[in-house]
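Certain chains of the assembly are absent from this excerpt, and the rest are unmoved.
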């Protein structure tokens, strides 16, 4: 089940310390101009090893396009992308061969499959998210063509909630901070945790602008349900809000309902979704990331033969996975909206008449 | 896209004021004894019209089994269920023909499809959830056979968060209250909102016990991602937590990691899921419901031809959809776990050897 989406389907592959990771993107419309600069820019945002707030694993993350693009445009055939792993240090993981790291998927992969690639978390490593970002960049190129753009950033670190949303600021912030006023304190807390060999959690906010009304396929492929799955499926995410989310549940109906005017909705508590279908207002989602499970303090665990033991993790890790996670979250929202944009074609008989009559 | 699940697939149909609602459950193993008493009991929990905390629409909700069950057991063929609608009052909705109710899906169905059954919300009505509960009951019967049981209840109303979790109490509470100490205040707030023609939000907690380690299909059909989709897809849900959820994002890694011992996990901040796969600990999820959008106060909206107007809703509505919603949430968790229990078969080559060798 390594495929995301129904009409735009992304199948990812690869382990943290295997030869390569990558994906096959199937269902992209033909004729889409492939802006390789944009793809590289998105990859650079997620790339590790660039500052004190991310792991020091330094991967070039060069995306090789193996198929589906000809003379600069998509051809309608599957786009396969491959990213070679180059900066593995498998030696760091030899001690983990017979141990389960708390907060990691080691124990559950072992329970499910009986065997596992223990190097760097294998398949469960966040390394795989490079493929998501690459695929998400293609989705964003497609969405641009119909006027949809997506922005993201960090709205909370270590429980300190940002009060403003400034995407322009986030774009140039090392930690993608949406609130300039919080940025220094957020950085301080991350480094403080890092210095005490610990980690912190945080939250990302993602907003999609220009989403036409009508996207989302009730009742079991709703826009909000898909966003929830897309975001909760990212490593370390434990909570998702759509629109006002949990806060909506603490309002009265008279406060939470968004009045409708001839010029659009008066407010957007709903986050751009009603009945699982986009309203035309911005689509708003938040994802909460747990603190990085890889900490450099002694931890209680067991061996693969069920003996108690103590673990001291080595290796290179992000002190706060929410930061680079926000880029992944943006990619997943892009993939969701691109999939739904395609699925919505044919929701009315007029769509068929328009497209097939013009082809005659 | 009216189908939920991959290996256990539930396809629902029906509108609030059409002749019938129902579903087809495909993929149930053959040989499962169908306990009709249990199914009826689950339906009764969701049934409206029973007290002051739910809508007065009084539906018998008798489930007719049209196929797939023979001599009291499932045969492996699709189980079709039908529930006739009997207590419609379509007249209540005539005024809504040319209006969009704020907080409802009227405007998005109109945008997407161009036509809509405006009576009682049509397909977007919570009436459809009766089919989910019926299907969920079948899933629970299946899960019982492998030792999985699911419990649910209300853990928050109108922002007042419950402090204890008492499923036995919830089972006999009119509002499925998990905290006996909060129950009276919760009821008071619901009725207070109702009396001022308004509504309140709330949250449901769902816990699955006995879930074996290994359920969940990484990377895009993870247990937590599916639960998020299953719950966020319920009418009115705006936020989902897995395990400690948002609170996990406010801890340090050293606090949030669940230490592993030879007897199991020392704590369960993770809510029974690591890397998208069940750990063997109880699976814990929470869903936040917005306040009922149908309120009996004047609201600002537009007509189908985009003129501003004021709306006064009539009809029969729950003052707090979280309550009956918690039963639906339990059903969705059951369907998710049943689907994953089936999908997990074949995760190891030994499964194939075991089952096919014994068949020779």
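Which chain is which? They are A and B, in the order written, and residues in each are numbered from 1.
Here, contacts are C-beta pairs under 8 Å (C-beta built on N, C-alpha and C of every residue); 3 or more make two chains touch, one makes a residue touch a chain.
Keep in mind it's a predicted model, so treat the numbers as computed, not measured.
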Given 2 shown copies, how many make up the whole thing?
4
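Convention: only the chains that are shown with their structure count from here on.
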Using the average of all C-alpha atoms in each chain as its centre, how far is it in Å between subunit A and subunit B?
26
Where on subunit A is subunit B touching in the complex?
1-4, 6, 12, 100, 102-105, 107-109, 111-114, 123-124, 128, 156, 158-159, 193, 198-203, 213-214, 216-222, 224-233, 235, 237-246, 248-262, 266, 270-271, 273-280, 288-295, 297, 299-302, 306-308, 322, 343-344, 347-348, 350
